[in-house]
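A single protein chain has been omitted; all remaining protein chains appear in their positions.
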Amino acid sequence: MTVMKPEMKSLTREKAKWMYEKMCEIRQFEDKVHEIFSKGVLPGFVHLYAGEEAVAVGVCAHLDEKDSITSTHRGHGHCIAKGCDLNGMMAEIYGKATGLCKGKGGSMHIADVEKGMLGANGIVGGGFPLAVGAALTAKLKKTGAVAVCFFGDGANNHGTFHEGINLAAIWKLPVIFVAENNGYAEATPFAYASSCKNIADRAIAYNIPGEIVDGKDVVAVYEAAERAILRARNGEGPTLIECKTYRNYGHFEGDAQKYKTAEEKEKHIKEWDAIAKFRRYVLSQQLLTEQELHEIERKVIETVKNAVEFAEQSPFPQAEDLLKDVYVSYQ
Amino acid sequence: MTVMKPEMKSLTREKAKWMYEKMCEIRQFEDKVHEIFSKGVLPGFVHLYAGEEAVAVGVCAHLDEKDSITSTHRGHGHCIAKGCDLNGMMAEIYGKATGLCKGKGGSMHIADVEKGMLGANGIVGGGFPLAVGAALTAKLKKTGAVAVCFFGDGANNHGTFHEGINLAAIWKLPVIFVAENNGYAEATPFAYASSCKNIADRAIAYNIPGEIVDGKDVVAVYEAAERAILRARNGEGPTLIECKTYRNYGHFEGDAQKYKTAEEKEKHIKEWDAIAKFRRYVLSQQLLTEQELHEIERKVIETVKNAVEFAEQSPFPQAEDLLKDVYVSYQ
Amino acid sequence: MTRKISFSEAINEAMKLAMRKDENVILLGEDVAGGAAVDHLQDDEAWGGVMGVTKGLVQEFGRDRVLDTPIAEAGYIGASVTAAATGLRPIAELMFNDFIGSCLDEVMNQAAKLRYMFGGKAKVPLTIRTMHGAGFRAAAQHSQSLYALFTHIPGLKVVIPSTPQDAKGLLLSSIFDDDPVIFFEDKTLYNMKGEVEEGFYTIPIGKADIKREGSDLTIVAIGKQVHTALKAANMLADKGIEAEVVDPRSLSPLDEETILSSVAKTGRLIVIDEANPRCSAATDISALVADKGFDYLDAPIKMITAPHSPVPFSPVLEDLYLPTPEKVLKVVAEMIGDETIVTV
Partner (left out) sequence: MTRKISFSEAINEAMKLAMRKDENVILLGEDVAGGAAVDHLQDDEAWGGVMGVTKGLVQEFGRDRVLDTPIAEAGYIGASVTAAATGLRPIAELMFNDFIGSCLDEVMNQAAKLRYMFGGKAKVPLTIRTMHGAGFRAAAQHSQSLYALFTHIPGLKVVIPSTPQDAKGLLLSSIFDDDPVIFFEDKTLYNMKGEVEEGFYTIPIGKADIKREGSDLTIVAIGKQVHTALKAANMLADKGIEAEVVDPRSLSPLDEETILSSVAKTGRLIVIDEANPRCSAATDISALVADKGFDYLDAPIKMITAPHSPVPFSPVLEDLYLPTPEKVLKVVAEMIGDETIVTV
């Protein structure tokens, strides 16, 4: 794993607290979904983000609601980091009327456009052009907003990667392309499917900066994102950041994951765990106390528990909802 | 214009003669089509290759019939260099039954699969995956053949560029990707639409060699193609060659070409003309004599004249041809 | 006040008016301005689209609002989807509808579904203008009429005008519609002239237009084929047969009522659609009437379409490929059992 040495610049106590909380929320949320899924309660395909928390959180720590993100099929982490309501998310995964998309989208399409979360996406590579579009609005309407495109190592070989980044580059749009290189696309290793050694190496093809970051180190991600977002807001165009990371669970719930080795799982899931690492960091830097961390952890468990209860107690959509929202005025 | 110094290796007298003849054929063919089109005789869209002869000829000089090429909307030059019959080509452009595609394809779809010419293509970027497919057959059937993908600077921003080259690279397929960078895609300059300075710079993204060649120098193209084809036949995978060139006519017949400057036209069309340059070269190297060249030029005029006569005297397709060849057995 | 202008001028005028009215309206596509970043180019020398339809727009609105794009349909059409969802009102030009193969995902899975998947919490006010149609000697990859593909996909609106007046009013409606609209322009109609109202006006999407009244049979014709139908109707009138010509103007939504009332009156239906026949707009309209208008019918429903083949290049074959007034007459002759009407 190639790693950029993080160099602290702007991480405040408040930010650190927010980051730790969001990382814990994601982990707790995903562990809980995993548990519920295994009971056979949840419908459909579910792709969990556990293990990759540092990426979504390190990047979104710089964003506010006017900024946009596009996400992937593995979108829960991005949603949480971008401030989506956990009750609404969980209800959506259950297909309930109180879900963020009224139960019509499900895990693969959770969105909250008002919060700048432009949707999880069932189409690999779907997010590249979509991030470009949000950035185009930002540029033409001079809102000062940026757009972040999260994508996987598998998506990096899709044609939209090329078209999206080239467009952002020639128009100098405020986009940050964030690769979540977790080593696999389904069961296919990154090294088999990609002719490049690193995704960031491809930045040269677009004359934009490409940076490799330890995706298990939220501070490193935070720093890299800061540089890229500054560049974007200054009108200097897009950046490609590659975060080397790992998904703790399978591709989707039900995947036996035989393609992984025991050693890599041990390393990534135990030794290099992003939350544990950040916990040690904030303690060692005296940004947060053991007690504060504990308090956050307790609160998060509560939040996610409430989300599950909320989802379970929520009603399903009504028959008449089936044909609503196809058009602004349905014909 | 960045230029690689050519270094002669294997250019024989016979090859030089063939190359000169093919370049002259292309020029003469295109000039003639231009002339006829301006009389309003020819139907449809016609994109002329005049000015770019050195690219098709320098590359195809290494190929035989088992090797494949994929082409573009600007395909006449590739066809001629790959050995297509000029009578059949001209008749095709006229929409006649004797055309290479029985009049059903026209200028944008001339093909001769038996000759390894897998078709001009009306879809920009369409050729990348198609070249990969021919190379896949070659590899799996161990034919020793290579596939060449000719494409424009405009095509270099299409998603298929990315997907096609990546596939060829990971599977180490015998493909040579030949960019014909003539500075424009329709009226849009390369420098505006492409975030890279050179198309060859993008080779890094696929971990393959990328080379920039003076596309007006057929010897330089010939040399670069030789290296790439050798590599391909040795199982070392694809190469990206960028030929800097220029189209002497407009994007299509009818284009006023206001986006070009008088100076650039003067330089490219007069000073740097590929045929004149090669003519000087073969004379100076005493590969061919003035008389031999003259003989070729005379013959080529005759050949193209005959092609036009052939086309004009050929019959149109019959009504019953309309529904033939939709399927192998039409239902 | 009206004056005679061409189909292409009417479309150009609609875009100009829309861009004047709302600064969120932008135009993007390949060479829609033309000659981007060419220093010496005077704006009036810019292409204005491959057929000149967008000529002059970059002069008035500048290169920030009239954007030339790379040849990257997935890229710029996809970007238009979220540009629309985040506050702009883009007109994206897909030069030929045949190129939808490069960006169907962005249209089908993103633009069309965003609102539904997000539970109604997004809108996509995007207009995709695209050229279609055979007869231009442009061969198999530049001559298709693919509106059936879009009509099949819920979440899209599909508009297809047949006259300059309709084109302008429908394009203005499309641009200011809050749903994604695919707007089809037949490339062989661009030079057709007609009376067009001055100034800003809209024609509602989803409202068919009876282009000719008649009581003996109904011809529903799509896009350019409205003119084939009108020619055939004139020829039929000479034989004492009065055909009603219905122009749906949009395929999605489809004005079922107007079609059904016409058939209720005439008892006979012919659909003219120059697209390929299978799973087409022709079958769609037939099936509608075979269900909801069955009791009105006195005769089988006939469809006049292209054959099930790609568009051939050779002019002689392409002319055979398309519907003609003569083909309509032949069908009518069979329908009413009077062979004499084909002998014009």
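Each chain gets a letter, A, B and C, in the order it is written, and its residues are counted from 1.
Going forward, contacts are C-beta pairs under 8 Å (C-beta built on N, C-alpha and C of every residue); 3 or more make two chains touch, one makes a residue touch a chain.
All of these numbers come straight from a predicted model, not from anything done at the bench.
J.: Counting contacts across the entire complex, name the shown chains the missing chain touches.
T.: A, B, C
J.: Of the listed residues C:Met303, C:Val316 or C:Leu329, which contacts the missing chain in the full complex?
T.: Answering carefully, the residue with contact to the hidden chain is C:Met303.
J.: Given the contact definition stated above, which residue among A:His109, A:Arg202 or A:His268 touches the chain not shown here?
T.: A:His109
J.: What does the interface between chain A and the hidden chain look like in terms of residue numbers?
T.: 43-45, 95-97, 99, 101, 103-106, 108-109, 121-125, 154-155, 157-159, 185-189, 191-194, 256, 258-259, 261, 316-317, 319, 321-323, 326
J.: What residue numbers in chain C mark contact with the hidden partner chain?
T.: For chain C, the residues touching the absent chain are 98-109, 112-113, 116-117, 139-141, 146, 148-149, 151-155, 251-252, 254, 275-276, 278-284, 286-292, 294-295, 297, 299-303, 307-310, 312-313.
J.: By the contact criterion defined above, which parts of chain B meet the unshown chain? Give residue numbers in ascending order.
T.: 68, 70, 99-105, 109, 111-114, 118-119, 121-123, 126, 128-134, 136-138, 140-141, 159-160, 162-164, 166-167, 170-171, 324-328, 331
Criterion: only the chains that are shown with their structure count from here on.
J.: Could you tell me which chain's Cα centre is nearest to the average position of every protein Cα atom shown?
T.: Going by the distance between chain centres and the overall C-alpha centre, it is C.
J.: If you average the Cα atoms per chain, which one ends up farthest from chain C?
T.: Centre of mass proxy via C-alpha means gives A as farthest from chain C.
J.: Report the inter-chain centroid distance for chain A and chain C in whole angstrom, where each centroid is the mean of the CA atoms.
T.: 40
J.: Take the average of all CA coordinates in chain B, do the same for chain C, and state the distance between these two points in whole angstrom.
T.: Taking the average C-alpha coordinate of chain B and of chain C, the gap between them is 36 Å.
J.: Which chain B residues sit where two or more other chains touch them?
T.: 157-159, 192-194
J.: Which residues belonging to chain C are in contact with no fewer than two other chains?
T.: In chain C, the residues touching two or more other chains are 69-70, 72, 74-75.
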